[in-house]
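Only a single protein chain was left out; the remaining protein chains are all shown in position.
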Amino acid sequence: MGQIVEVLVAGLLLGAVYGLVALGLNLVFGVVRVVNFAQGELVTLAMYATYWLYAHYGINAYLAVLLVVPALFVLGVLLHRLVLAPLQDEPMMQIFATFGLVILIQNLLLGITQGQALSIDWPFARTVIAFAGVNVNVARLVVFAALTAITVGLHLFLRDTMPGRAIRAVIQDRRAARAMGINVDRVLLLTVGAGAGLAGIAGALLAPIFTLSPAIGGNFILAAFAVVVLGGLGSLWGAYIGGLLVGVVEACAGFYIDPALRQAIWFAIFIAVLILRPAGLLGQVGAEEVGFRGQQ
Amino acid sequence: MDSNEADATVLTTPAPARQVLESGARAAAKFTAGMALALLPLPLALADSYWLDIVVVTYLMAGLAGAWNIIGGFAGQFSLGHGVFFGIGAYTAAILFTDAGMSPWFGMPIGMVLATAVALLISWPTFRLRGPFFAIATMAFNQVAFVLVNYLDWPTNGPRGILIPFQAGLASMIFQQRWRYGVLTFLYLLLVTGIALLLRRSRLGYALLAVREDEEAARAAGIDVLGAKLRGMAISAALTAAGGTLFAMYLRFIDPPTVFSLPDIGVRFALLALIGGIGTLPGPVLGAALIVPVENFLRAHITTDWPGADLVVLGAVMVLAARFLRRGIAGALADGVRALGRRRQ
Partner (left out) sequence: MRLSRRAAIRLGGAGMLAVAASRRRAQAAEAIRIGAINPYSGPMALYGTEVTHGYELAVERANAAGGVLGRQVVLLRGDAANPQQGISAVEQLAPSVDVFAGTYLSAVSNAASDAALRHERIYWDTNALAQDLTQRDLPNFIRSGPDADAFARGSVEAVKGLIAPALGREVKDLSVWIEHEDSIYGSSIAAAQRTLLQAAGAKIAGVGAHPASAIDLTDTVLRARRAAPDVFIETGYVPDGNLLLRTSRDQGFTPRATLFVGTGDTPETLSSLGAAFLEGKLVESYPRPDVAPAYGPGAQDYAEAYRRKFGHDPIAPQGLTAYVGMQMLLEAIAAAGSTEMAKLRAAAAAMDRPLHSYATGFGAKFDAHFQNIRALPTTIQWQAGRQVTVFPEAAAAAGVRLAPLSGRG
């Protein structure tokens, strides 16, 4: 019995990692309608920045958020200005360009680090809380808490503030939003910036947990894609629940079936969901049939 | 649907697309024929096996990108899961050759049939998805295939992969001289381009174009959208599997990370077609002819104190190409030709 709880907790904490990486992806995906393949690399960049701040200036990872997030926001704005916005009507070229960025960033980091794997051994991230026989690593718990807090915050922001409403208007109908006097281009710009900023949060919070290698973003991003589609395009809570679901499925499959097969199992579930409910668990029905087109 | 309707559909497409169609089809036919004549003697004349290797890979990748282009370009279905079909072609021929001694000339069609069957199974549910949903779902299939092939000791030999013994001969599709592979892969490229050309002018080809431009309009015009997409995918998958067989017999070693690599295989077909000019006939050829040699050149000539410097350059080239060569090399060439013509007038 205790074992099941341990596995579930492990799954939820893993799901929180997926969910956190998926947040930025989902925002950009939902609002700007761009599949940013380089989102994982933005997380990687944030992780390396956090490492650098820790190793050279002794700044701990949670304080590093204050520096990393603005830096990533600026990077996101540049990304939008220089790459995504000019390719607004060329969805396939966007995939092409962001894939180019993946290769570019990964190998830039490879050159800088000479391929050496780096880790932050931060005592705080070693702390373990034992609760009813279940061991929980504090750094992972922070990821879970941050994911929940950001999701709630974004939910309130989108519901109750003017900029939030503007974003929702843009999600629903870009042309009408423009007619209503919303500066759509600025909304898109800020959204990509915010998406990159969320990657910054993810990177800073994940850096103390994992061993950094240039390709690590790629390990998160496939799962994050699945989470976004599983939860539903542009659905905040969909991504939250989707992330936790994927995590729990993976942990259970790994523990009860075979760790070597866990990826295949949740991919299979992901595909099954796509077939049965293509819009995702909480997505707007029909969104998947709109795809990129019809929203320009 | 009869051909009049097909023409009507074409006429209602937006202007730029129509231009590409009109000048594209005719120019492309001429261009391909010209390329065929120009390039065939090339591998035969090259004595240097370094360049022969690049030529072989270029032809093979051009053919594979061309196969992808049928569904990804003509029909606009951005599949990132073609590694599955590629893998089926590679593994089927390799397994039948090493375990049963069957010539890859028979293994290849078997792989093509299997790939077609799997393609139809995968496509039936995923074709409801559009744009990014379709791309991500097909990418997921590639990952499932990777994990399963790596996991199964039988028949794929798991992570150890399959080593194909060196038994030179036409029947075994293994040659001592590299130029023979050049001829083989060139024939493959010719086959893919020929089929694409025929398809382009067929009723199915027009239906695929109509689907790409506007699925609802195509459906309203009486086109069997799902049927057209499935047939396009079947052809594309079968041709991709044939390329997989050639790859396996050329390398004579396949293992899961090699065959199901997203950057080297699954996504690469799409990227080559994109940079060359998606949806055009010469696009995949141009994309492969540019990228494959450039990659080799960068890897061989950029100093290695900075690991990955060659790929940094490649990544930058991709971003810049996306920005400034939006219709690919084929589009840029067409623009250039048009500009020249105007000046002459």
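First chain written, first letter: the chains are A and B, and each begins at residue 1.
By our rule, a residue touches a chain if its C-beta (ideal position, glycine included) is under 8 Å from a C-beta of that chain, and two chains touch if they have at least 3 such contacts.
Just so we're clear, the structure is a prediction, and the values are computed from it rather than from any experiment.
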| item | value |
| --- | --- |
| Residue among B:Arg128, B:Arg203 or B:Arg252 that touches the chain left out of view | B:Arg252 |
| Option from A:Pro214, A:Gly234 or A:Gly280 whose C-beta touches the chain left out | A:Pro214 |
| Residue ranges of subunit B at the interface with the undisplayed chain | 47-50, 52-54, 57, 147, 150-151, 158-161, 163, 165-166, 176, 178, 251-253, 255-258, 261, 264, 296-297, 299-301, 303-304, 307-311 |
| For subunit A, residues in touch with the removed chain | 3, 6-7, 10, 13-14, 17, 107, 110, 114-119, 121, 126, 128, 135-137, 209-211, 213-216, 218-220, 223, 247, 250-251, 254-255, 258-260, 262-263 |
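Methods note: only the chains that are shown with their structure count from here on.
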| item | value |
| --- | --- |
| CA centroid of subunit A to CA centroid of subunit B, Å | 31 |
| Residues of subunit B that touch subunit A when the two form their complex | 78, 125-126, 128-137, 139-141, 143-144, 147-148, 150-151, 263, 267, 270-271, 274-275, 278, 306-309, 311-312, 314-319, 321-323, 326 |
| In the complex, subunit A residues that touch subunit B | 29, 33, 35, 82-83, 86-87, 90-97, 99-108, 110-111, 114-115, 214, 222, 225-226, 229, 233, 260-261, 263-264, 267-268, 270-271, 274-275, 278, 288-293 |
